[in-house]
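Sharing a structure, written as structure tokens. Questions coming.
Presenting chain A:
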Amino acid sequence: MSEQIAFWMLSAIAVLGALVAVRKRNLIHGVFALMIFFAALSGLFLLLLAEFIAAVQILVYIGAVGILLLFAIMLTERVTGDDGRRMTSRGWFWGLVVAAAVFVILLLPAIQELPPPEAAQAIDPSVKELGHKLMNPYVVTLEVLALLLTAALIGAVTAAQGVRIPKEEDSSE
Partner candidate 1 sequence: MSLLGGGIFKGMAVTLRNFVGSYFYKDRLTTNDYSWRPSDKLPQRAGEYPKEEGEQLRDTTTVTNYSRNFPMLLHDGSEPMDTIRCVACQICERECPPQCIYIEKSTEKKENAGGKPQFFPATFDIDVSVCMSCQICVEVCPFDAIVMNSQFELSTPDRFGGLLLRRDDLLKSNGYYHKIHPEEATARDKRIAEEKAAKEAKKKAAAEAAKKMAEEKAKAEAEANEGTPDMEENTE
Partner candidate 2 sequence: MTLHHYLILAAVLFCVGLMGAFTRRNAIVVLFSVEIMLNAANLNFIAFWRYSENPALLHGPLFTLFAIAVAAAEVAVGLALVIAVYRHFKTVDLESMDTLREE
């Protein structure tokens, strides 16, 4: 029962957060709505007993991605966004149609008769096990991921810096 209440609340928050994030004109508000969405998702992960993923979700998405987005917004946009420009793209109607279509397609299996879902097994996942898995079968993946992150870091710095005339003292802020 308590699980159901938590699920419905969290999913409502997640959907609302996502909707506000994509529809809000004020981007800072949008980012915070997005973070609420991330937090709700983290709660859902906890509900599914994926503790570590929930923690990582908060750590990475709210702690890192959110802040990055905030900085990007501060660097690029007039944040209030009350400039009266059209918010939506030219093909917004077709976009909406496609989104709705995808939604329907995704739900088709559910509309059709599905086999009754199995009940979840009782599990006791441990972070240690996850760590062992990362070291034993997935170590190459982990290394590749590390490489990818490094590459992304360098790439991001290079792309964001652009062509820069060297200065004597480069203030990083």
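The set was built so that all candidates are chains of the complex that A comes from, given by their letters.
Structural remarks
Here is the rule we go by: contacts are C-beta pairs under 8 Å (C-beta built on N, C-alpha and C of every residue); 3 or more make two chains touch, one makes a residue touch a chain; residues count from 1.
Because the structure is predicted, anything quoted here is derived from the model rather than measured.
Per the touch definition at the top, the candidate among 1 or 2 touching chain A in this complex is 2. Contact residues of chain A toward candidate 2 in the complex are 3-4, 7, 11, 14-15, 18-19, 21-23, 27, 30-31, 34, 37-38, 41, 44-45, 47-50, 52-53, 56-57, 60-61, 64-65, 68-69, 71-73, 75-77, 85-92, 94-96, 98-100, 102-103, 106-107, 110, 114, 117-121, 123, 125, 129-130, 133-134, 138, 141, 145, 148-149, 151-153, 155-160, 162.
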